[in-house]
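Of the protein chains in this complex, one is absent; all others appear in place.
Letters are used for the chains, namely A, B and C, taken in the order the chains are written, and counting of residues starts over at 1 for each.
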């Protein structure tokens, strides 16, 4: 299967005058193939939002790519995300974005239908009537009554607004959709229906969705593959079932073990310590100050991401590198 | 997770206002404020220190020959009333600043006190005073000031003028402080302070007032500007106490004696220019102070 | 719901007028010296211009205006009765012309000058401020900002004075006029009259335009800078909407909400320092009328203008409140 998006050796920093640069991303490697939902999991400061900023190609100071290569592969054409011109050509048509807070991403003083029309007009050459008709049927497709098109954002509930935004992001059938915590602030019942909508549309259009969320439960329910990030690097990535059944990285293990479950009386513990300051990260493996299985080696050498089982990659010294493995291998998804 | 949370801790918002201003000289330069405060200091020296060295009282008429152009003896020449423009200007700057500062300090204190009180206490006090404040703000000040001043033409003392200016200007800070206090009151640390057994007065003084200081400094300088502007306006049309040298009365007399058309530019240009520079300076200070507020809500 | 919205606004409108007019009534009475005495003596000192009959009539009227014959409450009631019919008595300086007539004659001049120059400044300042705020990094915009910062804090009349100084010393050939129109022209819609009026309004208008331009520029720039970082603007950019749409329908459209509010307030407060500009240029509007009234102790005229200003500002605020919901769907009379 050809890749849709490749991330190779990506490092990015936030630089501000007078402050030491914050290493938000360090040597990130993974790739996406068509027609899958990939979840990016991790906690505050792990770099997941920075990753989305880089992928969307909307790099603005103080964020800067230090190293590495991020490219889209569309119909045999390779587009680096740093190529602003090419990116603006494919943006929304081929790669779109579902933002975090639907409350504030819609223009408060313009009716939904009008805003939707602008989005379509900017990317497709359709007649006015044609646009209107298609928008109307698409809005119904995402489970909204037609009247939302005549409403202002404040007249809709959070769930409805998020559906509107999802409709805007998928209307043009892009190959890749980046979703940044798409259900933050929604109540669980609504959250479930919105996630279900994202998955239905993904399957129907054969899109690839890269979904960032801090909630491991959401990844368990929705993602085909999960990437666990810690302190700016990929700690572990595997098909979701495998990752939750048998997590390999001590961070992933602790993270999953810290989640209480209904009907389960087992005592749950937090991971000791707190995530490192990325302006001055610890040497070696960044998780070593919190790791219960820490070895001398971990304090000096940053473990590479290696494939220890088919499609299961982990960056941890507990798992010896197979002789054949190349250092800093790029996990390639095989569908 | 964004650049904010990733960054090293923001500069301590606990720094005193002065420290914040001072530090802005360095890396996070706030050139506006530094420039504004420096020129303001210069004005203060000219207005309050310099007049002590005046060889003749500039307020008294006919002490000097009239209409002299600038010379070594009279750096900015003399007026048609036989005053030294230079020393008159220094005294006028001092008096204008005095009026401005007097109005601004009292206004800010009353405004902060009233605003904090009605914002924090709420209820019926808030409703009644809120309506009064809104009405006072909506009423245009200048015509009423002119009405007042005109009725007492000549008899109105500078103190009376200052009192009237205060009476019409306190509602502005009060309304803004009220709004700020209303939002501060919703902050969790206020509820925590209550459950620490703190009394209302202590909560206002210790928890709320520190958050208002940068704003109060901005408001203070801005009110100096407004007060001087109003006084100057009244003087220019001749309804303030014209025997009291201020920038406004100085311009008034220059206009009365047709300084502009008689070519006595040294009489009219210095006060006009000084007024313009003073206003720009005060504006720089006031907008500079409001910018230091940024560090507040880190 | 609509009814509730309107009645609330109307109530506060009436309240503002009530408090404002009350202040106009009481301010001269809450003073250490008797205002009536002060004015009567002033009126007598100007008696030389009047025949004795007129002076006596004036004195009568003054006593009536102050209602010195009744209790304070009766005086106050009488004041309201007359104020509500727009009757502020005869002017003392142009005795016995009614105050209302003088005001009505001056009003068109002031409205013409202030409304036109305010609108020009508003449009220009907002447009420039929009671009300056949205394309922050350009050096040209920084220069414009510096200029705005240097002009905006200066009161209109001081800037007007500076303009006069510059024109008379630096460009003596600049075609300025003093007064409303050239002497001897009759009001009317002749080309000559309009040109003359325009020429004479040029400098006062310029001083008002410059100062308010500075204000609109700075406030719009700050708004645009803030809006540029709003989620919906960033999202619109992410969606690749046309720049024209983003600038016009996102940034400008949302910045208009506060700017229209401010415009209504500033139109209402024509009675601010802008009025004094007229005095400098001897422009025959309300400002000059106010000046003449103040200089001659024309109490009736002063009260009339002060009361009018209260009503005008309050009305501007009311109209704004009533039309604002059309602009901002979020407050649709809720």
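The working rule: contacts are C-beta pairs under 8 Å (C-beta built on N, C-alpha and C of every residue); 3 or more make two chains touch, one makes a residue touch a chain.
Note that in this section contacts and distances are computed from a predicted model.
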Name under which UniProt lists the unshown chain, selected from "Simple sugar transport system ATP-binding protein", "Hydrogenase assembly protein HupF", "ABC transporter domain-containing protein" or "NADH-quinone oxidoreductase subunit K": "ABC transporter domain-containing protein"
Omitted-chain contact residue, chosen from A:263, A:292 or A:320: A:263
Hidden partner chain, residues of chain B it touches: 9-10, 12-14, 187-189, 191-199, 206-207, 210-211, 296-298
On chain A, residues whose C-beta touches the chain left out of the figure: 43-44, 143-144, 157, 159-160, 163, 187-193, 195-196, 214-218, 220-221, 244, 254-256, 258-263, 267-271, 274-275
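FYI, only the chains that are shown with their structure count from here on.
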Pair of chains with maximal C-beta contact number: B-C
Approximate Å spacing (C-alpha centroids) for the pair chain B, chain C: 23
Chain A and chain C: spacing of chain centres that average the CA atoms, whole Å: 56
Touch list for chain C against partner chain B, complex: 12, 15-16, 19-20, 23-24, 27-28, 31, 33, 35, 38-39, 42, 149-150, 152-155, 157-159, 161-162, 164-165, 168-169, 268-269, 271-273, 275-276, 279-280, 290-291, 293-295, 297, 299, 302-303, 305-306, 309-310, 313-314, 317
Contact set on chain B toward chain C in their complex: 131-132, 134-136, 138-144, 146-153, 155, 160, 225, 229, 232-233, 236-239, 251, 255, 260-261, 265, 268-269, 272-273, 275-276, 279-280, 282-284, 287
Interface residues, chain C side, partner chain A - complex: 230-232, 234-242, 245, 249-250, 253-254, 257, 327-330
